[in-house]
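Working notes for the structure below.
All protein chains but one are shown in place.
In order of appearance the chains are A, B and C, and numbering begins at 1 in each one.
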Amino acid sequence: MDFQHSARSTELQATLRTFLDDVVYPAEPEFHQQEQANRSQGRPFTTPAVLESIKAEARARGLWNLFLPDDRFGTGLSVSDYAPLAELSGRSISIAPEAMNCSAPDTGNMELLAMFGSADQQQRWLRPLLDAEIRSCFSMTEPAVASSDATNIATTITADGDSYVVNGRKWWSTGAMRDECAVAIVMGVSDPDADRHARHSMILVPLDSAGVTVHRSTTVFGYDDGAHGGHGDISFEEVRVPAANLLGPQGGGFAMAQARLGPGRIHHCMRVLGVAERALDLMIRRSLDRTVFGGALASQGVVRDWIAESRLAIEQARLLVLKAAWLIDTGGVKRAASEIAAIKVAAPRAASYVLDRAIQTFGGAGVSQDTPLAEMWAGLRTLHLADGPDEVHLRSVARVEIDRVRGGRDGAR
Amino acid sequence: MDFQHSARSTELQATLRTFLDDVVYPAEPEFHQQEQANRSQGRPFTTPAVLESIKAEARARGLWNLFLPDDRFGTGLSVSDYAPLAELSGRSISIAPEAMNCSAPDTGNMELLAMFGSADQQQRWLRPLLDAEIRSCFSMTEPAVASSDATNIATTITADGDSYVVNGRKWWSTGAMRDECAVAIVMGVSDPDADRHARHSMILVPLDSAGVTVHRSTTVFGYDDGAHGGHGDISFEEVRVPAANLLGPQGGGFAMAQARLGPGRIHHCMRVLGVAERALDLMIRRSLDRTVFGGALASQGVVRDWIAESRLAIEQARLLVLKAAWLIDTGGVKRAASEIAAIKVAAPRAASYVLDRAIQTFGGAGVSQDTPLAEMWAGLRTLHLADGPDEVHLRSVARVEIDRVRGGRDGAR
Amino acid sequence: MDFQHSARSTELQATLRTFLDDVVYPAEPEFHQQEQANRSQGRPFTTPAVLESIKAEARARGLWNLFLPDDRFGTGLSVSDYAPLAELSGRSISIAPEAMNCSAPDTGNMELLAMFGSADQQQRWLRPLLDAEIRSCFSMTEPAVASSDATNIATTITADGDSYVVNGRKWWSTGAMRDECAVAIVMGVSDPDADRHARHSMILVPLDSAGVTVHRSTTVFGYDDGAHGGHGDISFEEVRVPAANLLGPQGGGFAMAQARLGPGRIHHCMRVLGVAERALDLMIRRSLDRTVFGGALASQGVVRDWIAESRLAIEQARLLVLKAAWLIDTGGVKRAASEIAAIKVAAPRAASYVLDRAIQTFGGAGVSQDTPLAEMWAGLRTLHLADGPDEVHLRSVARVEIDRVRGGRDGAR
Partner (left out) sequence: MDFQHSARSTELQATLRTFLDDVVYPAEPEFHQQEQANRSQGRPFTTPAVLESIKAEARARGLWNLFLPDDRFGTGLSVSDYAPLAELSGRSISIAPEAMNCSAPDTGNMELLAMFGSADQQQRWLRPLLDAEIRSCFSMTEPAVASSDATNIATTITADGDSYVVNGRKWWSTGAMRDECAVAIVMGVSDPDADRHARHSMILVPLDSAGVTVHRSTTVFGYDDGAHGGHGDISFEEVRVPAANLLGPQGGGFAMAQARLGPGRIHHCMRVLGVAERALDLMIRRSLDRTVFGGALASQGVVRDWIAESRLAIEQARLLVLKAAWLIDTGGVKRAASEIAAIKVAAPRAASYVLDRAIQTFGGAGVSQDTPLAEMWAGLRTLHLADGPDEVHLRSVARVEIDRVRGGRDGAR
């Protein structure tokens, strides 16, 4: 057992901490002013201009594409080595991940292209994504069916000569609203008569294809997530794309979705814990600054209880995420299946608790635009249902446990 | 013991149910379209036009000013009799309370004016409020101090000849952003050297007074609450108003705030439970309509558990609110002090649970603009800290209990 | 709405309070000493001798058989009128209910005999039960099957000429271990081919019948509940009883179990809340007496929070139980079905919370024999699974809700 991060990861963490302190935190007010200005000028989905220079700075400092374990395209960091960097980036969730070209959904899409893309696809889409020249979205969830059961997906991807024809409705295609978003990876049924898990494929659909209509953005509580391109509600009507746009093998949609999942979950969950750390710090500072009934809030037993419980929640969830990362690194995504399901519940739950108590500590300021807390909370709340609701992940964990007992195996590993 | 509502209340409930079914629910889509249109036209704080006709209809049906127990001005309904009407109005929280001229903060302000206003004040402010010709706001909370400890309030109301001069900064003055909002009831320090509870006064400040600046509206989880006039952040700089604008006796601010509290809490809490009932119905309908893993969501044990727990939570909270109402009616606000503190925690907690599970049942639609759930949740979250955070109310309940045991008294009453 | 108890109930409450103060609380130490002495003399299931004089005193004060609404045999108090008396008796749960001849399972059995017994059965069994000359037990649950699904019950009651022959194994037959226990009401399958709810009957089996073997008592955590006759694990092997011992109609077992349920639940739940009130008082007293970190425990925010939450929990649960009682009184058990299921979860849950926090406040004394808390907690824990686990009752509540929405009905009633 060794809870020490590798030398390389430790070094990068130091670099990232300096970058956050020197560049990112100081830029937050300007970022949000620009975001607000864009919104009031009717351009809510425009990326705040200040981001460009921050990105340049991140790249110059070697904080670029750290998420990608594939060393042909990325830095070759293991999932475990990248995990604490993802967490740090979560401390400035609006800026840091994108500044480092490590923001979802592009990270997952780049992983898919690195793993399963043809040389041409990598040239055409992966390269500009790695250089942040374009952005992409991932079109999986559909408004008409329960997305927690992936076999419900109804969009069709039908082979027709040298083309595929895509028909369907997708929503929650995060990032789709902004101009930079050039392409969607769309999941749909290509082989309706095949086995349950060989029925779907993924295909690259340029957003300027005929038949693609981005209708609107769905909101998250009252937030439009505009600076990151919102969440597109998109219809695909008789959208014809070249057969060469198929990503990976036909019928391989599920397997690829599965492969995309593991490391992406680690990233998400670690960022989420970075959000929680930021909120905990804000909560503690507020409790030191604010006086009530003759003393600082921090002297109230109930507030101290929240602070301690926050630490317990974060710490335990983080260790579980790190163990899942280590399992992926050492045994692959499949071996880590139960842990990957578990962290999807545990990390947002821990972070939601911390955010909620931070909001309570701030009172009216906590729910308003005067702190980042309410918006951070809203993002976290969504994670309890995005990419499968908590209940589905718990179901998976239970299945593994029941099989374990049936197989006479020990619970410790 | 008799859990039956009075004949008059029962009759009004029937009338209100019909009004909701015939007029209010059908108008919801239009209301929200107008709200959205106003927002996109840069007039977010404009009341949706459709509300006028709904108000006229409510008034015509005798559903007007039901909240006011004072029979010189209102209907003379007891708090207990009005409570179930408030709950029903909460089922369409954006429209029904205001349509019936029973929406906060005007209700509390009208109560204050009815109880403590001079004849002139009643003529000038109460009458047009009762007729919904103007709206008002209540300026109590201040951004610079912890509002959970009312002795922190720093705004000053200084006698100067025939005038008072008001100086201070207030926020969360709900309703202040809209044109109809004519007057604020401002709480401030008038007698800094008096006893702790005789230090503050309330004064009527027309919002067009020199020195009043409404800076902006604070948001609630991304929502501007525009259709109801937002939440004003207001500075009062050397605002001079006639001495006759003082509401009630000088130094009586605390006592009046206390008097305003009781019935207002009942209203709030019952509306909140109406919100929860609406959400529960939506949750159940969704769970019947949505299929996952081969069956309706409603057949899942975990979803059924949420439904049942929602019923337990609503039912218990409602009974506690109704008991508090009955205590106010039969023994006055003071005798009901512990219950009034308790329901402030219990009712929003129950409703928040239901809303959260309803959101989870709806998935992506639950957090978005496609259901009212996320916005309703945001309002509820605020109630855990508005008008004193939960912790302060629990503290009050504990004090009553400790005193009770010290006094050798039984817990049942 | 009227939360005032009836004059008769209020008067009896005063009498009972005096009885508790004058007679019961002072007798608690002796009761427990006798209980302990019996145990160390190898007679754990002997009723402490002091109980006899307390019973005589209760009867002399008119506090006898108050539970029985049937005015031929009991006092004719409504369920609502008796409810607060049951709560008060719960404040001294080991002594008061039995002292007043109002303890389970005899109360339920007396109700069954009053409602469904023949004149002969009433003469032979009900009369001595009403006079506390004998005790009885109720044999329903079986060790081999999940009792949460009553159709699992496997004991057989087979007609054979002028007799019935009973075969089966029952456990958790509370009270069966003591000498005074003369008779069991046994539930079993009499008509295996009938409809699911017409398959079972109840029969009176004297415990001295040939073929009845009381094997042992099951414990509750480490407690034997000896003073109340333990919990018998009983086998019935070819036990032959006269046909006249059948209680009510053959095949009527389910219907009678249902009828027995309603008022019994109210009694149980109210007593449970009496237990909670007692614990809350103990917790508060301890927190006033005990010093830590330079102040009374009661000055700690976290302890105050427990006290307040305890009040909220008790208060809300109590009101729900009282409403259920009122529904039974005014509309019958069926109309109150959802509430009867709900309180079975809500009341033990509230009380368990209070007890747990009381134990925590007392530290080591809380888990030991030096306070009654641990034993009270153990009894409460059992109520989360006795008479159907919480989950089954929540399931029932959910079903009512789903049917309600399907039927287009409102949630308020």
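The criterion applied here is as follows: a contact is a pair of C-beta atoms (placed from the backbone, for glycine too) under 8 Å apart; a residue touches a chain by one contact, two chains touch by 3 or more.
Source: prediction; values computed, not measured.
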item: Which residue of C:335, C:384 or C:399 touches the chain not shown here; value: C:384
item: Full-complex contact with the absent chain, from A:56, A:194 or A:405; value: A:405
item: Residue numbers in subunit A that touch the chain omitted from display; value: 1-6, 17, 80, 84, 87-88, 277, 280-281, 284-285, 287-288, 298, 301, 304-305, 307-312, 314-320, 322-323, 325-327, 338-339, 342, 345-346, 391, 394-402, 405-406, 410-412
item: Contacts of subunit C with the absent chain, listed as residue ranges; value: 141, 143, 145-149, 152, 171-172, 218-224, 290-293, 297, 300, 302, 359-360, 363-370, 374-375, 377-378, 381-382, 384-386, 389-391
item: Subunit B residues touching the omitted chain (full complex); value: 300-303, 305
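Keep this in mind: only the chains that are shown with their structure count from here on.
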item: Relative to subunit B, chain with the most remote C-alpha centre; value: C
item: Per-chain Cα centre nearest the global Cα centre, belonging to chain; value: B
item: For subunit A paired with subunit B, centre-to-centre distance based on mean C-alpha positions, whole Å; value: 37
item: Intercentroid distance (Cα basis), subunit C paired with subunit B, Å; value: 42
item: Averaged-CA centre spacing for the pair subunit C and subunit A, given as whole angstrom; value: 53
item: Junction residues of subunit A - those touching two or more other chains; value: 300, 302
